[in-house]
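Missing here is one protein chain; the remaining ones are kept as they sit in the complex.
Let's look at subunit A:
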């Protein structure tokens, strides 16, 4: 670890601690993700998957893994340093973001995700904390510890992966046959949260509570609205309240102020995974019609901000003191 100097701690996760660091050669600031090797089991599987997947992903909207340093007790991933994340950004600018910035962030999120999906990689843990935001406004997908390379078609995966607020109803109902649509539900949640400033489905207790939050807005699914829904392992018609479908704009009125915003949100937040829009399709949605057409021709590694005139707009609200924002992690 002589190549990097460890500075202050940035965060702590279940299997790693993240520090700010500096390269002793280039003097560049980096993020050091220090992974504890487990006493019995050695290298955590999350670290193996994260490093392996990130090595194959070179994209402007995916965090760059510069280096891997292996010492006797620890394994350190050296990442590019990005100064904040979407969770902190949302906290700082409460009450919903500037619609122009929502468009830029969402487009970049879809761009990074489509790149992953084309390479059969599911992120599986999309949430604002895992979307890094640079000072310029570049958005980068991070934390691939729960990501999986998935074959097509494939077997089932553990459904204990996504923080509940961003977990899709099919997975909550016990489906393990998920695919790229899993991440698209998360996109819909994050997108509507950027608009409103509040989490769209903030479940507080368990899986059923999370489903209740979703059904209260989108309506309780039936065999007529979603074929096969009653066959899911966790489906329990007695426990579920009977709710009628609402338009998303009834809950998030701001969606009506932006052209096509409600349409796109509802295409992401479809209860039935087969009806959810894909990242690739969403990128050509009318919602993005104000973006310069050249944005489609950028190379993978080019930031969207290389396009002339494209920049982040000032946010209306800026809190001076950062509050601590917590998302309950309920892994059931």
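Going forward, contacts are C-beta pairs under 8 Å (C-beta built on N, C-alpha and C of every residue); 3 or more make two chains touch, one makes a residue touch a chain; residues count from 1.
Keep in mind that, in the parts below, contacts and distances are computed from a predicted model.
Colleague: Choose one: "mannose-1-phosphate guanylyltransferase", "Synaptobrevin homolog YKT6", "G2/mitotic-specific cyclin-B-like" or "18S rRNA (Guanine-N(7))-methyltransferase". The correct choice is the protein name in UniProt for the chain not shown.
Modeller: "G2/mitotic-specific cyclin-B-like"
Colleague: Per the definition of touch given earlier, which of A:8, A:40 or A:135 contacts the omitted chain?
Modeller: The one listed residue touching the chain not shown is A:40.
Colleague: Of A:16, A:53, A:126 or A:141, which one is in contact with the hidden chain?
Modeller: A:53
Colleague: Mind pulling the subunit A residues that touch the left-out chain?
Modeller: Residues touching the hidden chain, for subunit A, are 37, 40-45, 48-49, 51-53, 55-56, 58, 68, 70, 75, 117-120, 149, 151-155, 157-158, 177-181, 273-274, 276, 278, 280-281, 299-301.
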